[in-house]
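One structure coming up, written as structure tokens, with questions to follow.
What follows is chain A.
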Amino acid sequence: MQELVTRAKELLKDGTVTRVLGWKNGDLSYNPEPAFFETEEALSDFVYNGFCGANLSKYMIEASKKEGKTLVFLKPCDSYSFNQLLKEHRVDREKAYIIGVGCKGKLDIEAIKKQGIKGIETIKGAEMTDACDTLEISTIYGDKTVSYDDVMLSRCYSCKGKEHVIFDEQMLESRDTATKGRFDEVEAIEKMSPEEKFEFFRKELSKCIRCNACRNVCPACSCRKCVFDSNKFDSAQKANVDTFQENMFHIIRAFHVAGRCTDCGECSRVCPQGIPLHLFNRKFIKDINEFYGDYVAGEDIDAEAPLTHFEFTDREPNEERG
Partner candidate 1 sequence: MSHRNYAEKIKEISGVNPYKCMKCGKCSATCPSYSEMDIKPHQFVSYVQSGEIEALAASKSLWKCLSCFACVERCPRDVKPGKLIDAARQLVVRERGGDYLSADEIPALLDEELPQQLLVSAFRRYKR
Partner candidate 2 sequence: MQRIGVFVCHCGSNIAATVDVKKVVEMMKKEPGVCHAEDYPYMCSEAGQMKILEAVKEHHLTGVVVCSCSPRMHEATFRKAAERAGLNPYMVEIANIREHCSWIHKDMEEATEKAVILARAAVAKVNLNTPLQAGESRVTKRALVIGGGIAGIQTAIDIADAGYEVDIVEKTPSIGGRMSQLDKTFPTLDCSACILTPKMVEAAAHEKINIYTYSEVDKVTGFVGDFTVDIRKKARSVNSDKCTGCGVCQEKCPSKKSLNEFNRGLNTRSAIYTPFAQAIPNVPVIDRDACIKFKTGKCGVCEKVCQAGAIDYAQQDEIITEKYGAIVVATGFDTIKLDNYDEYAYNQSKDVITSLELERIMNAAGPTKGHLERLSDGKAPKEMVFIQCVGSRCSDNRGKSYCSKICCMYTAKHAMLIRDKYPDVNVTVFYIDVRTPGKNFDEFYRRAVEEYGVNYVKGQVGKVAPLPNGKLLVQGSDLLDNKQILKEADMVVLATAIEPEASVRKIATMLTASIDTNNFLTEAHPKLRPVESPTAGVFLSGVCQGPKDIPETVAQAGAAAVKAIGLLAKDKLTTNPCTAKPDELLCNGCSQCANVCPYGAITYLDKEVNDHGIRETRRIAQVNSALCQGCGACTVTCPSGAMDLQGFSNRQIIAEVDAICR
């Protein structure tokens, strides 16, 4: 992580960038948060470790409007989001100096807690320099160890690969963490009976408290004024009054990002209620791949997005599947 800080300081000093966008420690040792650093001194708070899951692309929308260039550190999966925002003219390539940082898989503190570990004080073994195979966790009830690969974020198990699609420089190596199929969960749900599916999603979506964290963190879901906040559709809803609105918000959100979602998994990571929101987006991605050919959002700026393109031989909506 230290090389990142020194490189950032050089770029700040020689004026190529006027600010640095990275992470700094949160109130606890395992929840770093995105932060801007204007000066070299401030960079001492900079941190990059196994817990820095946040995708910084979305912040670049506002950063592009500021004076001068911004240095931004993008993990491989974050770079797809930046590319997608570039395709939609939301970020300015000239205003961004991108360093593609390596990633050894990001950790999920909820997964650690699920292992029955409470009262966490410090966690060691999550640094980029570590081997990232075991974590030593010191808690008020004594020290505990847990395997790195058991407590990663669910998105890391079906990691999209370790190449950055857009960068000015690349630093630090990555570790391939993909072990599961990307659509295994979706296929598992598809095999359920309609009643089971309905129960599954009712159980999940009934937990939704409409805190809009998923919307606020999603790079693809960054309208100036969301349709659920404006009077364009008479669908302005601050809270889910009835169960329908719980479904509706997530279906429409998934539909709006369909063909644009880079499957960065941020929505599921930030959801305070732990709802697996990526299941919606992955369902659309799976359908798009199956019906209209494989498409990875954010991979190629000039590619035709599936929902703003068509073929004469597309299938009919009521056609039986498979």
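Throughout what follows, a residue touches a chain if its C-beta (ideal position, glycine included) is under 8 Å from a C-beta of that chain, and two chains touch if they have at least 3 such contacts; residues count from 1.
The set was built so that all candidates are chains of the complex that A comes from, given by their letters.
Just so it is clear, the structure is predicted and the values come from calculations on it, not from any experiment.
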{"item": "Candidate touching chain A in this complex, from 1 or 2", "value": "2"}
{"item": "Complex contact set, residues of chain A against candidate 2", "value": "65, 88-90, 221-227, 230-234, 256-257, 304-305, 307-309"}
